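The complex appears here without one of its protein chains, the remainder shown in place.
As written, the chains take the letters A and B, and residue 1 is the first residue of each chain.
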Amino acid sequence: MTETLAFGRTPLLTHNYMHYCPGCTHGVAHRLVAEVIDEMGIQDRTIGVSPVGCAVLAYNYIDVDFIEAAHGRAPAAATGLRRTLPPDRYIFAYQGDGDLASIGMAEIVHAANRGEKLTIIFVNNAIYGMTGGQMAPTTLPGMKTTTSPGGRDVAQTGHPIRVCELLDTLVAPVFIARGSLSSAKNTIKAKKLLRQAFDLQHQGFTFVELLSTCPTGWGLSPTDSLAWLDRNMLPFFPTKTFREPGAMPEHTAAYHPDLKVRD
Amino acid sequence: MNHIDIDRERCKSCGLCIDVCNKHLLEFSKDLNSHGYHPVELRNPEKCSACSLCGIVCPEGGVQVYKEIRDKTR
Partner (left out) sequence: MPSQKQLMKGAEAIAEAAIRAGCRHFFGYPITPQNEIPEYMSKRLPEVGGVYLQAESEVASINMIFGGASTGARVLTSSSSPGVSLMSEGASYLVGAELPAVIVNIMRGGPGLGDIAPSQSDWSMMTKGWGHGDKRYISLCPATVQEAVDMMSLAFDLAEKYRNPVVLLGDGLLGQMMEPVIFPALSEIAPEQSWAARGKLATRPRVIVRSLYLDPAELERHVDHLYDKFARMEREEPRAETWMCDDEPPVLVCAFGTVARIAKTAIGKLRGEGLRVGLWRPMTAWPFPVESLQKAAATSDRLLSIEMNKGQMVEDIRAVIGHDKPVGFWGRSGGMVPTVDEMMNAIRGQFANA
């Protein structure tokens, strides 16, 4: 009887045992990124930027050159890589919601606005995982965390930030999409988004947000976490592609990119 | 016969593969791996369709799926 490998482990994942909590979908996101780099055959031209957060150790798991950025600064560090390396390189930054949408908000907005030729992978699990489950900018209204024990009070702390929609107001980005890791089907779709983002990164700024779970921080089992994500996060963070090359969203149509200052 | 290979040491008994297998062929083993987790095992491999959903949802990249090549002539 002969057999083929229907589903194998990509060599782009190292042999290291992952430190993530059981059922945390960071591990799934890592596998998708590793598979995309593997399938594009760009291991020798890809440099990753790891954040400060649960995924700070991403470099132990994805077998490419990496630099470890200060908290919130991955888009700036990635800009430094992009502006000094030959243009054939692929650069991605992998960030969590505290890293990207809180301390690093200026960096992500300006990297996107400059149209830096990068792929940013934004893993949104609506909480600070590594530091023990505090409220993040994407924490949902009424959601209990260690720093919103009575549930997030929007009157005091505002509402969850929709980063894709926020970046979609900018002219320069060429790809902005949000996917989810809450099911096998969504995971398959998420990988396509990542591939699109990597494919387009030499044309401009590409951004993929992945809704992800935090069983430990949410206080739920891995299985219940997936259901919780679909029930609570999807309504607030719709999964869709916001920006693709060529499609200038209507709110930017009035501003024509070729508009120059008239002397 | 189709079958899957679960890396016993990587498995953290998160159970996501068990949920996704629509033929309910996966369950926790009695014994523990070196990290203290009950790794998942495949029961009744003959029913496995090699659909790979278990591999797709596994956060540890710990599942490999093998599909039997049926000899068409028979």
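Following the convention adopted for this analysis, a residue touches a chain if its C-beta (ideal position, glycine included) is under 8 Å from a C-beta of that chain, and two chains touch if they have at least 3 such contacts.
What you see is a predicted model; the values in this text were computed from it and never measured.
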Q: Over the full complex, note down every shown chain the hidden chain is touching.
A: A
Q: Check the options A:7, A:20, A:66 or A:128 and report the residue that touches the missing chain.
A: A:66
Q: Looking beyond the chains shown, say which of A:21, A:36, A:56 or A:181 touches the absent one.
A: A:56
Q. Of the listed residues A:8, A:80 or A:238, which contacts the missing chain in the full complex?
A. A:80
**Q.** Contact footprint on chain A, counting only the chain that is left out
**A.** 43-47, 49-50, 56, 59, 63-70, 73, 76-85, 89, 106-107, 109-110
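Heads up, the rule we're going with is that only the chains that are shown with their structure count from here on.
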Q. Taking each chain's centre as its mean C-alpha position, how far apart are chain A and chain B in Å?
A. 28
**Q.** chain B - residues contacting chain A, complex
**A.** 1-3, 9-10, 12-16, 19-20, 35, 37, 50, 52-53, 55-69
Q.
Taking the touch rule as given, give the residues of chain A at its contact with chain B in the complex, in rising order.
A. 1-10, 13, 17-18, 20-28, 30-31, 34, 183-184, 187-188, 215, 221-223, 226
